[in-house]
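Would you mind keeping the following structure in view while I ask a few things?
Removed: one protein chain of the complex. Kept in place: all other protein chains.
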Amino acid sequence: MANSKYEYVRNFELPDSLLPNTWIVVRIDGRAFTKMCAKYSFTKPNDRRALDLMNAAAKAVVAELPEITIGYGISDEYSFVFHKSCNLFERRASKLVSTVVSTFTANYVYSWSAHFPDTPLSPPLPSFDGRAVCYPSVQNLRDYLSWRQVDCHINNLYNTTFWSLIQLGGMDNKEAEKALAGSLAADKNEILFSRFSINYNNEPDIYKKGSVVFRDYELVDPDSHQVAVAMDALAEPVQQSKSQSEGDKKRRAKAKIVVQHLDIIKDDFWNRRPWILSNKPGKVPKEM
Amino acid sequence: MANSKYEYVRNFELPDSLLPNTWIVVRIDGRAFTKMCAKYSFTKPNDRRALDLMNAAAKAVVAELPEITIGYGISDEYSFVFHKSCNLFERRASKLVSTVVSTFTANYVYSWSAHFPDTPLSPPLPSFDGRAVCYPSVQNLRDYLSWRQVDCHINNLYNTTFWSLIQLGGMDNKEAEKALAGSLAADKNEILFSRFSINYNNEPDIYKKGSVVFRDYELVDPDSHQVAVAMDALAEPVQQSKSQSEGDKKRRAKAKIVVQHLDIIKDDFWNRRPWILSNKPGKVPKEM
Amino acid sequence: MANSKYEYVRNFELPDSLLPNTWIVVRIDGRAFTKMCAKYSFTKPNDRRALDLMNAAAKAVVAELPEITIGYGISDEYSFVFHKSCNLFERRASKLVSTVVSTFTANYVYSWSAHFPDTPLSPPLPSFDGRAVCYPSVQNLRDYLSWRQVDCHINNLYNTTFWSLIQLGGMDNKEAEKALAGSLAADKNEILFSRFSINYNNEPDIYKKGSVVFRDYELVDPDSHQVAVAMDALAEPVQQSKSQSEGDKKRRAKAKIVVQHLDIIKDDFWNRRPWILSNKPGKVPKEM
Partner (left out) sequence: MANSKYEYVRNFELPDSLLPNTWIVVRIDGRAFTKMCAKYSFTKPNDRRALDLMNAAAKAVVAELPEITIGYGISDEYSFVFHKSCNLFERRASKLVSTVVSTFTANYVYSWSAHFPDTPLSPPLPSFDGRAVCYPSVQNLRDYLSWRQVDCHINNLYNTTFWSLIQLGGMDNKEAEKALAGSLAADKNEILFSRFSINYNNEPDIYKKGSVVFRDYELVDPDSHQVAVAMDALAEPVQQSKSQSEGDKKRRAKAKIVVQHLDIIKDDFWNRRPWILSNKPGKVPKEM
């Protein structure tokens, strides 16, 4: 029973490789998470357990896919950045997207009970969809991440005020919506402070800034020679990742993967961590 | 802090809709399952628990995505067929692939402990990648599924013989490989029978034929008028699924999703289940 | 001076093959033809010389690309249909589109003086753009061509009435537009007949029906056995064109390429010319 008669069907598999020398962002989003939040009684406006679970899953993704240089998450979404020199799966979009989504989902479901010990999962289970987008320049990539972080800020300020009006101010959903219609950021800050004595600036960074996942090395003095070199390296890509030394691999494997809640819009974050854009692992801190 | 400055980055999201009026097959594959098999000591040549787990996850996928008309699985791979009239997610490849992969993975991890009660999961977790392929005609689609089922047969006959030589015949891997090099199907049947008294035909169908998942309705007499009508309906697609009546939805929701181990190469399977290709739900059996 | 240092740039050439077993339509459109019409004083509503020139160029395209099974043109656009079994240029979209557009343009410019002997071309020259679209089924393909032919009819009835109001009725453009706003086909027929004694049905078919280009063989009796066979052949594609006999090639080369002005919406056109969809050349008429 030879199979040759049917093998022509492989010709229908069309290639979907992404343009070389571009930054690949795979963004995943929770499917029907509004229902999920209700079903598992997520705390409003932010459920710390749910965010910690997202971050745990994201760390596992970064650990399993060393080609990811940074991840950024807010609410039920996460963006993972593959370095522009990355050649994983020959840059095939469906392989990259499905692998990230599957690894994330596996870890989310697996780690659920550690974060929600009293709330067992039941079908339909949480799931995520994803897509890949290419960004040709560092500026485009940073603008993408800035876009997400500004979104985090805008949503969180709105949600914090909205739920304060309900939980502390006794409004119902419609009243709170109405109270906020057309309000500016300053108005919301004012409502929080004057009515509920909440200083928005004192809210936890994980809510205000989202979560950044990356391999951690010794921070670099942004004025030093090293940064200049690293930035210069960006000008043009070292060719495909194969040429990277075994040493690089080892240093990367040794690096701790951390989740932090930092401003990634300003230059400082990037200047002090040149390895994220250069793809050259930094110095592993001694204490590790 | 308006976000408009960064929103231009959305222009980099290029569309990836699949050609209308074609059958969409999303095939998923276990990642690094050779390692997985070793780590969790899967039985060779087939681990019934692992296949049952795959089938449980596949049933959940079909249940959550009613646009899937049939699924077919062997070993650590599963193919899901979306009807050619399907317009889910506007047929965007990355949404379709990632949703299938994520739903499958979630259920695989979630149901693991039910199938492997004594073997807890540990990182790195099982995961799957996936891709979408379009097939323009029913013949192409059936040839695709035939290709997978023939592959199942070829692999299973080989593996059954290979592992018999090792487990029953005392060979090591290399000796078994050598013994089978260049052998035809008849040779393998002969080895099984003469040396180990195994009649390959008596092997369980789940190993020989793989697993077919579909909604079950009353079988149709292939000679009846109904089939002719159903097949005729195939000639040209009823336009997009929106027009499908609420009645269709209800009947589909009521239908039991079954996993069976049948020949899907010959016409009989399709003739008796016209709903799979016509996308018109059949008659729900009375006893349900 | 070896070139290997730069050859990596070839990796940026991404494949663009079109899905196999689908009908490929390459449609070309005149660029900025409104200006062209004014510059070269094309007759309104239809310039016979310009249409004959389009048809001459289309015949040359069909002659040079035997994989084209039929072409259909109206105004400054032309659609060329590659048979679904066609494997020319490995079905690469850019090769197919650019070759059709270039061959068409070359012949349009070359044959210009034969059709406009008193109106020499001058820069900027006429040019065309194009795109490729895949249609999975014969019904989709025929609906595409019907769409173009209905468009031809609608536009021509409108334009014939519009220009009659101006050229015979003494209106200016705005008055004519106003007179036709919201009018139905029957209204336009009535205007033509009652005010200008024009029976639209007697207008030349080339204006009312557009132009169909194809290889001509002996017509087939639609009730005969042959048609049934031919239509059956459509059910599933004979695999790729390589297997076609040399005899087919010769018969195709011998066939006369004709331009006719026929209804291609009804079945009759297709039933009597089964070779267009079956890709099996018909019988070359004796008198040729």
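In order of appearance the chains are A, B and C, and numbering begins at 1 in each one.
Rule of thumb we're sticking to: contacts are C-beta pairs under 8 Å (C-beta built on N, C-alpha and C of every residue); 3 or more make two chains touch, one makes a residue touch a chain.
This one's a predicted model, so the numbers in the text were calculated from it and none came from an experiment.
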item	value
Among C:E7, C:D118, C:D172 or C:E246, residue touching the chain not depicted	C:E7
Residue of A:L19, A:L219 or A:A253 in touch with the missing chain, whole complex considered	A:L19
Residue among C:S98, C:N159 or C:Q260 touching the omitted chain	C:S98
Selected residue (touches chain absent from view) among C:C37, C:L121 or C:I198	C:L121
Residues from chain A at the interface with the omitted partner, ascending	19-22, 84, 134, 136-137, 139-140, 235-237
Residue numbers in chain B that touch the chain omitted from display	8, 11-12, 14-15, 17, 19-21, 239
Chain not shown, touching residues in chain C	1-3, 5-9, 12-14, 16, 28, 31, 60, 64, 89, 92-95, 97-99, 101-110, 121, 123-135, 140, 143-144, 146-147, 150-151, 153-154, 185
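Basically, only the chains that are shown with their structure count from here on.
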item	value
Centroid-based (C-alpha) most distant chain relative to chain C	A
Inter-chain centre distance, chain B versus chain C - centres from mean C-alpha coordinates, in Å	43
Mean-CA-position distance for chain B and chain A (Å)	32
Between chain C and chain A, distance of the C-alpha-averaged centres to the nearest whole Å	50
Shared interface positions of chain C, touching two or more other chains	19-21
